[in-house]
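Every protein chain but one is kept in place in this view of the complex.
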Amino acid sequence: MSRDKIRIAVIGASGYTGADLVRLALRHPAMEIVALTANTHAGKRMEQVYPHLAGQDLPALVKNDEVDWSGVDAAFCGLPHGTSQEVISTLPEHVKVIDISADFRLRDPETYAQWYGRAHTALELQKQAVYGLSEHYREKIRDARLVACPGCYPTATLLLLLPLVRAGLIETDDLIIDAKSGVSGAGRGLKLNTLFCEAGEGLGPYAVGAHRHAPEIEQELAVAAGHEVRVNFTPHLAPMSRGEFITAHARLAKGASAADCEAALRARYDDEEPFVRMAPEGILPATQQVRGSNFCVLGVREDRIPGRVILMSTIDNLVKGSSGQAVQNFNIMFDLDETTALLQAPMFP
Amino acid sequence: MSRDKIRIAVIGASGYTGADLVRLALRHPAMEIVALTANTHAGKRMEQVYPHLAGQDLPALVKNDEVDWSGVDAAFCGLPHGTSQEVISTLPEHVKVIDISADFRLRDPETYAQWYGRAHTALELQKQAVYGLSEHYREKIRDARLVACPGCYPTATLLLLLPLVRAGLIETDDLIIDAKSGVSGAGRGLKLNTLFCEAGEGLGPYAVGAHRHAPEIEQELAVAAGHEVRVNFTPHLAPMSRGEFITAHARLAKGASAADCEAALRARYDDEEPFVRMAPEGILPATQQVRGSNFCVLGVREDRIPGRVILMSTIDNLVKGSSGQAVQNFNIMFDLDETTALLQAPMFP
Amino acid sequence: MSRDKIRIAVIGASGYTGADLVRLALRHPAMEIVALTANTHAGKRMEQVYPHLAGQDLPALVKNDEVDWSGVDAAFCGLPHGTSQEVISTLPEHVKVIDISADFRLRDPETYAQWYGRAHTALELQKQAVYGLSEHYREKIRDARLVACPGCYPTATLLLLLPLVRAGLIETDDLIIDAKSGVSGAGRGLKLNTLFCEAGEGLGPYAVGAHRHAPEIEQELAVAAGHEVRVNFTPHLAPMSRGEFITAHARLAKGASAADCEAALRARYDDEEPFVRMAPEGILPATQQVRGSNFCVLGVREDRIPGRVILMSTIDNLVKGSSGQAVQNFNIMFDLDETTALLQAPMFP
Partner (left out) sequence: MSRDKIRIAVIGASGYTGADLVRLALRHPAMEIVALTANTHAGKRMEQVYPHLAGQDLPALVKNDEVDWSGVDAAFCGLPHGTSQEVISTLPEHVKVIDISADFRLRDPETYAQWYGRAHTALELQKQAVYGLSEHYREKIRDARLVACPGCYPTATLLLLLPLVRAGLIETDDLIIDAKSGVSGAGRGLKLNTLFCEAGEGLGPYAVGAHRHAPEIEQELAVAAGHEVRVNFTPHLAPMSRGEFITAHARLAKGASAADCEAALRARYDDEEPFVRMAPEGILPATQQVRGSNFCVLGVREDRIPGRVILMSTIDNLVKGSSGQAVQNFNIMFDLDETTALLQAPMFP
């Protein structure tokens, strides 16, 4: 065990986000994976659960309570919501926590209870948690002990909309967020709708008006707008494993133009942010441009309807939308170069 | 050659819509395929161009000018726009024409010239052409010599929106039509963006604000609304061969509700139309529900934003969006049972 | 209830083969679906389990023991093996049975017990069962009460190899059957390896040397060869929903050639069989040529190794490999035109 490295544990390593976290961590020069937990698979080697990770020098999977936390500096938590808050509550204070679950994203306990169907049981922790949208909460993340990484949809949506709402360029009373996601967003659990034969060669919406990422988006847009916001959030399941695309249809503020929106996004991200950029000139964003990477690509186009604008954003839901942003937050928390282990170009085709 | 049957020609039989037309025609008890044309493939047997049609008793492919039109009662035309009008202009008057191309859909020659980059050269024919949205122009189609079948996106969109606009249930000044299509909509031509490696495992928008189906949708919504309409039409390419999904985001007219929209659609289609229906209770529409069939499935959901509604429609772009609707119009024009050869259930998985 | 039609029940209608059986039955002019059973879904309407079958006039799902068998003429059984024999044993004698499960395919009870891990409990029925490879057991099927439809792999393999083995054109001591299948062959059950993210964008073998279709293939090849046969059967899972491809690598009998093999297949199938044919000249078979149809396409090519031949066969595993062949057998059993409801051309793309 090298003492030069930061020793990390991945809690809930048997999910897709856990596995992708491991993939990224293996190339991180400052990380040492000292524990992988997965209660139902405890005792197995990681390669038995994820054969693509064979040949790597990884610890065996153990139960959460088998970890010796004295030897752990940071924990990534990829457990289901509910379980996540329980487990994180038990971690010793010296362990910094990057939570990829949904448990600490919503600041308002009532909103949490309403959308997640149960009261939050770790409200003190909730108060300490910092919302981990790296580009917009960097300073708070730096000093946090517990970072709640945003959901995949909120990440793509907020990177796109926050600068525009802050600049007052778009109205917030009828924001349409039409979203499309690959199937990995649904996780590795056995569900009928994520079978190959059900999800393949077809596309349809799900959780219309009822997706838990809606209140999360609203929470952050409200901060930017200075007042409550209610959005239309309509996700669709597309027949691909990775990738997420946001098409936001917005009404421009009086006097504002699509060009103003593009300029505001460029002012915020160009030369400022390594992972967020506008699509090349004349090219529309597409998930193919970010697959397997931590990048987010944005685009702006005029609407045919005067006074409106079409705003686009794409990420890899498992990377920038989950494990990649988690590593980015880890880098910030441990005062490392924020891009460490995250600059790998997208994989295409 | 049986004289009991209606003798048809498929002009431009080497495209995907031509091939799917042949697939449907082969099971049509009143159709006899007497000619298949494809200028670049003339001289080949259909099975050399489409091996899945081997073993069927089909005429060889010939050039357009090799057809003996005296023995043809009806022609389906699947040529590219521009060429379509030229060829149809040369057909003898006794041949009824069901045009699957875009050439006769737009009533206004200026709009045509603007969107298709050239002046229309068959304006007299254009005046006679009937817009072939079967469910909404049935009476005119019955007496038409030339029917211009709608584009795939307009078909799915108009079946969804026309009854609501007519009933004044939704506003028409900020209609958002976020569309998703499979790759076959782009045809069989060799284009970089429709290669497997380019379109696969990814999703992105195209022709944002510039798709030729926008003016077609606007033309028909304007008829229903009684005034000009400008829509947001934003198509996306999804990694599947067939299937099209429309997610329309609309502002409700004052006093109207999502339930009113559903009731209006049910009143229009339930018990009236064999091919259009609401999704089963509690289930959202999805392209998987219509693949390979002539059905259109609709859905309505409340928006989280008060006063708005989410409207959904799905078709198979090659069937109801093209060849199937063409056969449906043929059935109407020749006074056959409208459902002839079109009741095949969708193929799932 | 029309008394002109043959009244059928589909036992186990909630699986993919059951649903595809219903799809075909709906277009069958001589069939009337009077019962659909599915124990776990009993009480639901079929459209709640398979939304693509909405709008069809189908009976609700019931438990097996709720069916009034006095009103049923024929039953298609798509239950899992084991359960199938139990349920079929209880059916009254007047009900003709077309079994799509694996329970009555193996004639030797010991082979069954060895491969299916349990003793057969309906040995009397087993003796009566006719192996339902339509093209090769037509006469026996005609008079059978119980037909055991072959597995999908055996169907594609035996249609290809039986005429060659019978003619003594290929040796049977080192037959290599390298098979590739779409995911629907694994059924609708929830399994990790059939999730979209697991099966998508990848390919690998499964059940190497241990697939239950191997003894079935061997049983029938042995009949043709006149002695026991042991084959290499190596199936692979490919990222598609439907379609099955057999690549058989065989040693030619002394003096035999690839051309002899092609001639033997043509002699057996051309002009004789409506559903089996050679691929068009110069074109190799591919699953795209049969998708959604009851056709089987064969091909023969010389091997680079002298004295060997490459033999190819493709079917849609859910149609000719399951429900389509079941309907074909039904047609034979009830003395209908064998092609009734089965001539639909493949769906491409």
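Per-chain numbering from 1; labels A, B and C assigned in written order.
The rule is short, and it goes like this: contacts are C-beta pairs under 8 Å (C-beta built on N, C-alpha and C of every residue); 3 or more make two chains touch, one makes a residue touch a chain.
Just so it is clear, the structure is predicted and the values come from calculations on it, not from any experiment.
> One chain is left out of this view; which of C:L221, C:M240, C:I315 or C:L342 touches it in the full complex?
C:M240
> Kindly state which of the options C:M312, C:V327 or C:L342 is in contact with the chain not pictured.
Answering carefully, the residue with contact to the hidden chain is C:M312.
> Which listed residue (C:E47, C:E198 or C:E338) would be found touching the missing chain in the intact complex?
Checking each option in C:E47, C:E198 or C:E338, the one touching the absent chain turns out to be C:E198.
> Of the residues in chain C, which ones touch the absent chain?
The list for chain C reads 173-176, 178, 180, 182, 197-198, 200-206, 208-209, 214, 230-234, 236, 238-243, 245, 247, 249, 251, 284-289, 291, 301-306, 308, 310, 312, 314, 349.
> Contacts of chain B with the missing chain: which residues?
Those residues of chain B that touch the unshown chain are 16, 183-184, 188, 190-192, 194-201, 239-241.
> Identify the residues of chain A touching the omitted chain, counting contacts across the whole complex.
Against the left-out chain, chain A lists 16, 19, 22-23, 26-27, 45, 47-48, 50-56, 184, 200-201, 241-242, 277, 279-280, 282-283, 286, 288-293, 295, 297, 318, 343-349.
Everything below uses one rule, namely that only the chains that are shown with their structure count from here on.
> Would you kindly tell me how far, in whole Å, the mean C-alpha position of chain C lies from that of chain B?
Spacing between the chain centres: roughly 35 Å.
> Could you put a whole-Å number on the gap between the CA centroids of chain A and chain B?
For chain A versus chain B, the centre distance works out to 39 Å.
> Determine the centre-to-centre distance between chain A and chain C, using the mean Cα coordinates as centres, and give it in whole Å.
45
> Indicate the residues of chain C shared as contacts by at least two other chains.
Within chain C, the residues that touch at least two other chains are 16, 184, 200-201, 241.
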